[in-house]
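The complex is shown incomplete by one protein chain, all other protein chains being positioned as in the whole.
Note that the chains are named A, B, C and D in the order they appear, and that numbering of residues resets to 1 at the start of each chain.
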Amino acid sequence: MEIEAAKMIGAGLATLGMIGAGLGVGQVWGNYFTAIARNPAAKDEIGANIWIGFAVTEAIAIYALVVALLVLFG
Amino acid sequence: MEIEAAKMIGAGLATLGMIGAGLGVGQVWGNYFTAIARNPAAKDEIGANIWIGFAVTEAIAIYALVVALLVLFG
Amino acid sequence: MEIEAAKMIGAGLATLGMIGAGLGVGQVWGNYFTAIARNPAAKDEIGANIWIGFAVTEAIAIYALVVALLVLFG
Amino acid sequence: MEIEAAKMIGAGLATLGMIGAGLGVGQVWGNYFTAIARNPAAKDEIGANIWIGFAVTEAIAIYALVVALLVLFG
Partner (left out) sequence: MEIEAAKMIGAGLATLGMIGAGLGVGQVWGNYFTAIARNPAAKDEIGANIWIGFAVTEAIAIYALVVALLVLFG
(Lines give C-alpha, C1' and ligand atoms only; values in the text may rest on other atoms or scores of the structure.)
Protein backbone atom coordinates (compact mmCIF):
# COMPACT_ATOMS: atom_id res chain seq x y z
CA MET A 1 0.00 0.00 0.00
CA GLU A 2 1.37 3.45 -0.89
CA ILE A 3 1.84 5.94 1.90
CA GLU A 4 -0.68 8.38 0.40
CA ALA A 5 -3.35 5.69 0.43
CA ALA A 6 -2.46 4.67 3.97
CA LYS A 7 -2.85 8.26 5.14
CA MET A 8 -6.48 8.28 4.00
CA ILE A 9 -7.28 5.06 5.80
CA GLY A 10 -5.29 6.01 8.89
CA ALA A 11 -7.09 9.33 9.21
CA GLY A 12 -10.44 7.60 8.86
CA LEU A 13 -9.52 5.13 11.55
CA ALA A 14 -8.32 7.91 13.85
CA THR A 15 -11.79 9.41 14.09
CA LEU A 16 -12.97 6.28 15.86
CA GLY A 17 -11.27 7.61 18.97
CA MET A 18 -14.00 10.28 19.11
CA ILE A 19 -16.76 7.76 19.75
CA GLY A 20 -16.27 7.61 23.48
CA ALA A 21 -15.84 11.35 23.91
CA GLY A 22 -19.07 12.07 22.03
CA LEU A 23 -20.94 9.83 24.40
CA GLY A 24 -19.02 11.10 27.40
CA VAL A 25 -19.72 14.78 26.76
CA GLY A 26 -23.40 13.93 26.33
CA GLN A 27 -23.30 12.18 29.68
CA VAL A 28 -21.63 15.11 31.43
CA TRP A 29 -24.28 17.59 30.27
CA GLY A 30 -27.18 15.20 30.60
CA ASN A 31 -26.33 14.46 34.22
CA TYR A 32 -25.78 18.16 34.88
CA PHE A 33 -29.34 18.93 33.79
CA THR A 34 -30.70 16.06 35.86
CA ALA A 35 -28.72 17.29 38.87
CA ILE A 36 -30.05 20.86 38.58
CA ALA A 37 -33.62 19.62 38.28
CA ARG A 38 -33.31 17.44 41.36
CA ASN A 39 -31.61 20.09 43.45
CA PRO A 40 -31.40 23.62 42.01
CA ALA A 41 -28.84 24.58 44.64
CA ALA A 42 -26.51 22.12 42.97
CA LYS A 43 -25.95 24.68 40.25
CA ASP A 44 -23.87 26.78 42.65
CA GLU A 45 -22.21 23.75 44.20
CA ILE A 46 -21.13 22.44 40.81
CA GLY A 47 -20.18 25.91 39.60
CA ALA A 48 -17.24 25.92 37.24
CA ASN A 49 -16.83 22.15 37.52
CA ILE A 50 -19.26 21.68 34.65
CA TRP A 51 -16.82 23.53 32.40
CA ILE A 52 -13.87 21.53 33.67
CA GLY A 53 -15.75 18.25 33.36
CA PHE A 54 -16.88 19.05 29.86
CA ALA A 55 -13.50 20.37 28.73
CA VAL A 56 -11.46 17.37 29.81
CA THR A 57 -13.92 15.01 28.11
CA GLU A 58 -14.00 17.04 24.92
CA ALA A 59 -10.20 17.05 25.05
CA ILE A 60 -10.20 13.34 24.25
CA ALA A 61 -12.07 14.04 21.01
CA ILE A 62 -9.44 16.67 20.24
CA TYR A 63 -6.65 14.13 20.82
CA ALA A 64 -8.23 11.91 18.17
CA LEU A 65 -8.72 14.87 15.84
CA VAL A 66 -5.07 15.86 16.25
CA VAL A 67 -3.91 12.34 15.42
CA ALA A 68 -6.21 12.33 12.36
CA LEU A 69 -4.73 15.65 11.17
CA LEU A 70 -1.18 14.51 11.91
CA VAL A 71 -1.79 11.38 9.86
CA LEU A 72 -3.27 13.40 6.98
CA PHE A 73 -0.87 16.32 6.93
CA GLY A 74 1.91 15.53 9.43
CA MET B 1 -4.29 0.21 -3.10
CA GLU B 2 -4.56 3.37 -5.20
CA ILE B 3 -5.03 6.64 -3.40
CA GLU B 4 -8.44 7.24 -5.00
CA ALA B 5 -9.69 3.93 -3.65
CA ALA B 6 -8.23 4.63 -0.23
CA LYS B 7 -10.06 7.96 -0.09
CA MET B 8 -13.40 6.18 -0.44
CA ILE B 9 -12.64 3.73 2.32
CA GLY B 10 -11.06 6.37 4.56
CA ALA B 11 -14.07 8.66 4.27
CA GLY B 12 -16.37 5.77 5.08
CA LEU B 13 -14.33 4.94 8.15
CA ALA B 14 -14.28 8.57 9.27
CA THR B 15 -18.05 8.60 9.76
CA LEU B 16 -17.67 6.08 12.56
CA GLY B 17 -16.48 8.91 14.77
CA MET B 18 -20.06 10.24 14.68
CA ILE B 19 -21.45 7.26 16.54
CA GLY B 20 -20.73 8.61 19.98
CA ALA B 21 -21.93 12.14 19.23
CA GLY B 22 -25.24 10.83 17.89
CA LEU B 23 -25.86 9.02 21.12
CA GLY B 24 -24.47 11.89 23.19
CA VAL B 25 -26.72 14.55 21.66
CA GLY B 26 -29.69 12.25 22.22
CA GLN B 27 -28.68 11.96 25.85
CA VAL B 28 -28.36 15.72 26.30
CA TRP B 29 -31.87 16.38 24.99
CA GLY B 30 -33.43 13.33 26.59
CA ASN B 31 -32.15 14.29 30.03
CA TYR B 32 -33.22 17.89 29.43
CA PHE B 33 -36.83 16.76 28.89
CA THR B 34 -36.70 14.54 31.95
CA ALA B 35 -35.29 17.40 34.00
CA ILE B 36 -38.05 19.82 32.93
CA ALA B 37 -40.74 17.26 33.71
CA ARG B 38 -39.37 16.61 37.17
CA ASN B 39 -38.88 20.27 38.01
CA PRO B 40 -40.29 22.85 35.57
CA ALA B 41 -38.26 25.59 37.26
CA ALA B 42 -35.18 23.82 35.96
CA LYS B 43 -35.94 25.26 32.55
CA ASP B 44 -34.85 28.70 33.76
CA GLU B 45 -31.97 27.33 35.78
CA ILE B 46 -30.59 25.43 32.79
CA GLY B 47 -31.33 28.33 30.45
CA ALA B 48 -28.79 28.67 27.66
CA ASN B 49 -26.77 25.70 28.95
CA ILE B 50 -28.91 23.36 26.87
CA TRP B 51 -27.62 25.10 23.76
CA ILE B 52 -24.04 24.98 24.96
CA GLY B 53 -24.31 21.34 26.01
CA PHE B 54 -25.85 20.38 22.72
CA ALA B 55 -23.43 22.41 20.61
CA VAL B 56 -20.25 21.02 22.13
CA THR B 57 -21.52 17.46 21.72
CA GLU B 58 -22.64 18.05 18.14
CA ALA B 59 -19.21 19.55 17.52
CA ILE B 60 -17.66 16.10 17.87
CA ALA B 61 -19.82 14.85 15.00
CA ILE B 62 -18.62 17.85 13.00
CA TYR B 63 -14.99 16.94 13.73
CA ALA B 64 -15.61 13.53 12.19
CA LEU B 65 -17.47 15.07 9.24
CA VAL B 66 -14.57 17.46 8.62
CA VAL B 67 -12.08 14.61 8.62
CA ALA B 68 -14.33 12.67 6.20
CA LEU B 69 -14.48 15.67 3.83
CA LEU B 70 -10.73 16.30 4.17
CA VAL B 71 -10.09 12.68 3.24
CA LEU B 72 -12.47 12.86 0.25
CA PHE B 73 -11.55 16.26 -1.11
CA GLY B 74 -8.53 17.48 0.90
CA MET C 1 -8.41 -2.39 -5.21
CA GLU C 2 -10.12 -0.47 -8.03
CA ILE C 3 -11.84 2.76 -7.19
CA GLU C 4 -15.26 1.42 -8.19
CA ALA C 5 -14.89 -1.44 -5.72
CA ALA C 6 -13.66 0.90 -3.01
CA LYS C 7 -16.72 3.09 -3.46
CA MET C 8 -18.99 0.16 -2.61
CA ILE C 9 -17.09 -0.69 0.53
CA GLY C 10 -16.63 2.96 1.56
CA ALA C 11 -20.36 3.68 1.23
CA GLY C 12 -21.12 0.60 3.28
CA LEU C 13 -18.73 1.71 6.00
CA ALA C 14 -20.20 5.22 6.00
CA THR C 15 -23.57 3.97 7.20
CA LEU C 16 -21.97 2.89 10.46
CA GLY C 17 -21.95 6.53 11.51
CA MET C 18 -25.74 6.29 11.75
CA ILE C 19 -25.60 3.85 14.65
CA GLY C 20 -25.34 6.51 17.33
CA ALA C 21 -27.99 8.80 15.83
CA GLY C 22 -30.47 5.93 15.61
CA LEU C 23 -30.08 5.27 19.29
CA GLY C 24 -29.94 8.98 20.11
CA VAL C 25 -33.20 9.84 18.34
CA GLY C 26 -34.84 6.93 20.13
CA GLN C 27 -33.62 8.35 23.41
CA VAL C 28 -34.95 11.83 22.64
CA TRP C 29 -38.48 10.55 21.92
CA GLY C 30 -38.43 7.91 24.62
CA ASN C 31 -37.54 10.43 27.30
CA TYR C 32 -40.13 12.85 25.90
CA PHE C 33 -42.89 10.28 26.44
CA THR C 34 -41.64 9.50 29.92
CA ALA C 35 -41.53 13.22 30.72
CA ILE C 36 -45.11 13.80 29.55
CA ALA C 37 -46.37 10.86 31.57
CA ARG C 38 -44.67 12.05 34.73
CA ASN C 39 -45.76 15.64 34.33
CA PRO C 40 -48.30 16.41 31.56
CA ALA C 41 -47.60 20.14 31.95
CA ALA C 42 -44.11 19.40 30.64
CA LYS C 43 -45.61 19.14 27.18
CA ASP C 44 -46.07 22.91 27.08
CA GLU C 45 -42.76 23.57 28.79
CA ILE C 46 -40.86 21.45 26.29
CA GLY C 47 -42.90 22.82 23.38
CA ALA C 48 -40.91 23.13 20.19
CA ASN C 49 -37.74 21.85 21.87
CA ILE C 50 -38.76 18.29 21.03
CA TRP C 51 -38.50 19.18 17.34
CA ILE C 52 -35.18 20.90 17.81
CA GLY C 53 -33.78 18.08 19.94
CA PHE C 54 -34.92 15.50 17.45
CA ALA C 55 -33.73 17.44 14.40
CA VAL C 56 -30.19 18.03 15.61
CA THR C 57 -29.81 14.37 16.53
CA GLU C 58 -31.25 13.17 13.22
CA ALA C 59 -28.84 15.59 11.52
CA ILE C 60 -25.94 13.38 12.56
CA ALA C 61 -27.49 10.47 10.66
CA ILE C 62 -27.82 12.80 7.67
CA TYR C 63 -24.13 13.68 7.90
CA ALA C 64 -23.30 9.99 7.58
CA LEU C 65 -25.81 9.58 4.74
CA VAL C 66 -24.29 12.53 2.88
CA VAL C 67 -20.81 11.05 3.21
CA ALA C 68 -22.15 7.70 1.94
CA LEU C 69 -23.72 9.38 -1.11
CA LEU C 70 -20.59 11.47 -1.72
CA VAL C 71 -18.53 8.29 -1.68
CA LEU C 72 -20.93 6.52 -4.05
CA PHE C 73 -21.62 9.33 -6.51
CA GLY C 74 -19.29 12.22 -5.56
CA MET D 1 -11.09 -6.96 -5.56
CA GLU D 2 -13.61 -7.06 -8.42
CA ILE D 3 -16.47 -4.62 -8.23
CA GLU D 4 -19.07 -7.38 -8.09
CA ALA D 5 -17.38 -8.81 -5.00
CA ALA D 6 -17.08 -5.37 -3.42
CA LYS D 7 -20.81 -4.79 -3.87
CA MET D 8 -21.57 -7.86 -1.77
CA ILE D 9 -19.29 -6.78 1.03
CA GLY D 10 -20.33 -3.13 0.88
CA ALA D 11 -24.02 -4.00 1.11
CA GLY D 12 -23.30 -6.25 4.03
CA LEU D 13 -21.43 -3.49 5.84
CA ALA D 14 -24.23 -1.02 5.12
CA THR D 15 -26.66 -2.97 7.25
CA LEU D 16 -24.53 -2.28 10.30
CA GLY D 17 -25.88 1.26 10.25
CA MET D 18 -29.23 -0.21 11.32
CA ILE D 19 -27.91 -1.32 14.69
CA GLY D 20 -28.67 1.95 16.42
CA ALA D 21 -32.10 2.41 14.83
CA GLY D 22 -33.11 -1.06 15.91
CA LEU D 23 -32.27 -0.22 19.47
CA GLY D 24 -33.69 3.30 19.18
CA VAL D 25 -37.10 2.21 17.88
CA GLY D 26 -37.24 -0.30 20.69
CA GLN D 27 -36.57 2.50 23.14
CA VAL D 28 -39.32 4.70 21.69
CA TRP D 29 -41.99 2.02 22.04
CA GLY D 30 -40.64 0.67 25.31
CA ASN D 31 -40.78 4.08 26.96
CA TYR D 32 -44.24 4.69 25.45
CA PHE D 33 -45.61 1.62 27.20
CA THR D 34 -43.93 2.55 30.46
CA ALA D 35 -45.36 6.06 30.19
CA ILE D 36 -48.91 4.84 29.59
CA ALA D 37 -48.65 2.40 32.46
CA ARG D 38 -47.49 5.08 34.85
CA ASN D 39 -50.08 7.60 33.73
CA PRO D 40 -52.91 6.33 31.46
CA ALA D 41 -53.87 9.91 30.57
CA ALA D 42 -50.51 10.19 28.85
CA LYS D 43 -51.95 8.21 25.96
CA ASP D 44 -54.02 11.22 24.89
CA GLU D 45 -51.22 13.67 25.63
CA ILE D 46 -48.74 11.74 23.52
CA GLY D 47 -51.33 11.13 20.80
CA ALA D 48 -49.84 11.05 17.31
CA ASN D 49 -46.35 11.80 18.62
CA ILE D 50 -45.74 8.10 19.08
CA TRP D 51 -46.11 7.65 15.32
CA ILE D 52 -43.82 10.57 14.57
CA GLY D 53 -41.26 9.49 17.13
CA PHE D 54 -41.27 5.96 15.80
CA ALA D 55 -41.22 7.00 12.13
CA VAL D 56 -38.23 9.33 12.38
CA THR D 57 -36.23 6.71 14.25
CA GLU D 58 -37.18 3.99 11.79
CA ALA D 59 -36.15 6.38 9.01
CA ILE D 60 -32.51 6.01 10.04
CA ALA D 61 -32.74 2.28 9.37
CA ILE D 62 -34.27 3.13 5.98
CA TYR D 63 -31.31 5.38 5.19
CA ALA D 64 -28.98 2.45 5.77
CA LEU D 65 -31.25 0.18 3.72
CA VAL D 66 -31.23 2.65 0.83
CA VAL D 67 -27.44 2.80 0.89
CA ALA D 68 -27.31 -1.00 0.92
CA LEU D 69 -29.63 -1.17 -2.13
CA LEU D 70 -27.71 1.58 -3.93
CA VAL D 71 -24.50 -0.35 -3.35
CA LEU D 72 -26.07 -3.56 -4.64
CA PHE D 73 -28.02 -2.24 -7.61
CA GLY D 74 -27.04 1.44 -7.98
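Keep this in mind: contacts are C-beta pairs under 8 Å (C-beta built on N, C-alpha and C of every residue); 3 or more make two chains touch, one makes a residue touch a chain.
All figures in this text were calculated on a predicted structure; none of them were measured in a lab.
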- Quickly run down the residues of subunit A that touch the omitted chain. 1-3, 5-7, 9-28, 30-32, 34-36, 38-39, 41-42, 45-46, 49-50, 52-54, 56-57, 59-61, 63-64, 67-68, 70-71, 74
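Going forward, only the chains that are shown with their structure count from here on.
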- Message: I'd like to verify one number: the distance from the centre of subunit A to the centre of subunit B, where each centre is the average of its C-alpha atoms, in whole angstrom.
- Response: 10
- Message: Centroid from C-alpha atoms only, then distance subunit A to subunit D, rounded to Å. What do you get?
- Response: 26
- subunit B: positions in contact with at least two other chains: 1-2, 5-7, 9-27, 30-32, 34, 36, 38, 50, 54, 61, 64, 68
